[in-house]
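My questions all concern the structure below.
Every protein chain of the complex appears in place save one, which is left out.
The block that comes next holds subunit A.
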Amino acid sequence: MSLIYPRESLKAHPLNASPEYKSTLKRAPAQPLILLPHTLSETTGPVFGHVAVNETDTDLTRQHAGEPLGERIIVTGRVLDEDGRPVPHTLVEIWQANAAGRYVHVRDQHPAPLDPNFTGAGRALTDAQGRYRFVTVKPGAYPWRNHHNAWRPAHIHFSLFGPSFLSRVITQMYFPGDPLFRYDPIFQSITDENARNRLVSRFDIETTEPEWALAYQFDIVLRGRNATPLEEPHDH
């Protein structure tokens, strides 16, 4: 199947020069980007359909001897292309803070407790319909010193490859109704409100498990369209 990658779609992304997010000030390129034709180097990319993913890679609550603290959640969704077709057997990597808002990372200095039963790293392959599923705990918000009393809204980091170098993306999934959205320059760096809201997961009562876990749904749309779009079904 051959895909095309319209540049128009890139408008959904934030600009790297987003000065409210202070870390961008010395890290955003000042020179204009140079338009890169899509050659074989770009339209190919690594595929990980063979990567062995075991149960504890998709269930972050079962990676240690005991149960992690926090609100147990199921995160499911589909990975799609820009035509809405599933992206099957593609790798999804996630990482997150624990329920207290603390990362396992050695440089995280937030004085919230580490949880000996939670690392916060996961991996899944989408199935033939592009679906993935993780079990984890809801991450806590955490402070980050970007501005006075700055706190990141709770989020899970997502990394995806899709079919080529052009579909590679790293993003963050948020939780509905978070009061921190309006104060968060990373979330607000996406200037298109519709695009921004696509990063907010949907509470998903259907997927919750009684007496056990709440659930959120997060679909991800990667770059790439059919090179020869099918004619729309018409009702006239």
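Just so it is clear, a residue touches a chain if its C-beta (ideal position, glycine included) is under 8 Å from a C-beta of that chain, and two chains touch if they have at least 3 such contacts; residues count from 1.
Assume contacts and distances are computed from a predicted model.
Hidden from the displayed complex is a chain whose UniProt protein name, among "Recombination protein RecR", "ATP-binding cassette domain-containing protein", "Cysteine desulfuration protein SufE" or "Protocatechuate 3,4-dioxygenase alpha subunit", is "Protocatechuate 3,4-dioxygenase alpha subunit".
Within the whole complex, the absent chain has one touching residue among A:I4, A:V169 or A:L214, and that is A:V169.
Of the residues in subunit A, those that touch the hidden partner chain are 7-10, 12-16, 18, 21-31, 33-42, 44-48, 51, 80, 82-84, 91, 93-95, 97, 103-108, 119-123, 157, 159, 165-166, 168-172, 186-187, 189-190, 192, 194-196, 198-199, 219-223, 225, 229, 231-232, 234.
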